[in-house]
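Each remark here refers to the structure printed beneath this line.
Taken from a larger complex, these chains appear in their original positions, while the remainder are omitted.
Labels for the chains are A, B and C, by order of writing; each one numbers its residues from 1.
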Amino acid sequence: MIYLTRRERFCAAHRMFREEWSDEDNHRIFGKCSNPNWHGHNYTLWVTVKGEPSEEYGFVMNINILKQIILDNIINKIDHKNINLEVDFMKGKIATTESLAMAIWNELVPFVEKTGASLHCIKIEETENNSIEYYG
Amino acid sequence: MIYLTRRERFCAAHRMFREEWSDEDNHRIFGKCSNPNWHGHNYTLWVTVKGEPSEEYGFVMNINILKQIILDNIINKIDHKNINLEVDFMKGKIATTESLAMAIWNELVPFVEKTGASLHCIKIEETENNSIEYYG
Amino acid sequence: MIYLTRRERFCAAHRMFREEWSDEDNHRIFGKCSNPNWHGHNYTLWVTVKGEPSEEYGFVMNINILKQIILDNIINKIDHKNINLEVDFMKGKIATTESLAMAIWNELVPFVEKTGASLHCIKIEETENNSIEYYG
């Protein structure tokens, strides 16, 4: 079994909050991340797939196909966007990195499986200090 | 002459646009950076000061003092904020990294000079690929 | 299950040696790392916890609480200190990165468990080239 990882990056605005709470409550729970005027990040995304390298080509999956799947289904929908307002697969969710990792998993899994490989891990780094991993 | 550099980081939302232009014109000039719903970045800021190391202490400037000047005057005002809406020293300016570097220079110069050192350079990295330097 | 990782850094002096051995024997086993006058490193520490994101907040654990647990119990006791002489949780141990990872695990595990999450991994990078992981 071989694990193949592709890194992509995107810049986006977000805010962590629950609509039904007051600004004070949101600030108490989510701190400065609940700022009503938004803030943003350079997110780094690592998508890991696994499988056995084919005898014919010697790779698990053509990395350009993996790259294209990620660009079409994630990066082009989220880069330079507002995660809370404009990203269809995040609608109705709190815009934590945890939710984002699970949503990206759900978006990618059918496209990765069509190639014969399996999705193994979604890792997102929000800052140099904070990151999330999700294995489905 | 010795050059001393302190790195700090902040996360913020911004949008590049001119209010008097249409959304189409803003998009034509500023591309996806003019998204009306904001986007954001993890900015990295390097502040370089210069001077001769004192004989008594062996340093140009106490790096903890430099750090505190940057935190008080820049980071605490801009981190997890919206640069266009909430940062006093960016009011009325287009939120380009160029404008930001010049504004940060102007904010820091009196505080650095009070210490006996000189401000030499403001460098800001918006993404791994794009950065700006300003020498006053 | 979601894995959440927080990075913190500290600078410390150490020496690898066994008191009951001669300097020559220590040098034979531990090489230049046994220098009796100490040497030091910028250590990078990654603490990974795991759990299910709560429905209410959308995160596994408030990252600011995790950060505070690490600062209070590890960083404030080890940063700018001598690991062999001054760090209570390393008393009587050889100051290898392996021992350090296990000791940090033991320090953190009760505080992490009180939050409802589980401690998953302690990773320490001693230099760009050498690192250690411990999963309990």
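Simple rule for what comes next: contacts are C-beta pairs under 8 Å (C-beta built on N, C-alpha and C of every residue); 3 or more make two chains touch, one makes a residue touch a chain.
What you see is a predicted model; the values in this text were computed from it and never measured.
Of the identical chains in this model, 3 are shown in place, and the full complex in the file is built from 6 copies.
We adopt the following convention: only the chains that are shown with their structure count from here on.
In the assembly without subunit A, touching between the remaining chains defines the groups B | C.
Both subunit A and subunit B derive from one sequence, and where they touch, over half of the residue numbers involved are common to the two copies. Work out the mean CA point of subunit B and of subunit C, and you get 33 Å between them. Within subunit A, contacts with two or more other chains are made by residues 128.
Of all the residues in subunit A, the ones that touch subunit C in their complex are 16, 18, 29-31, 93-99, 101-102, 128-135.
Contact residues of subunit B toward subunit A in the complex are 9, 11-14, 32-33, 35, 37-42, 79-82, 85-86, 127-128.
Subunit C contributes residues 1-8, 48, 53, 56-60, 62-64 to its touches with subunit A in the complex.
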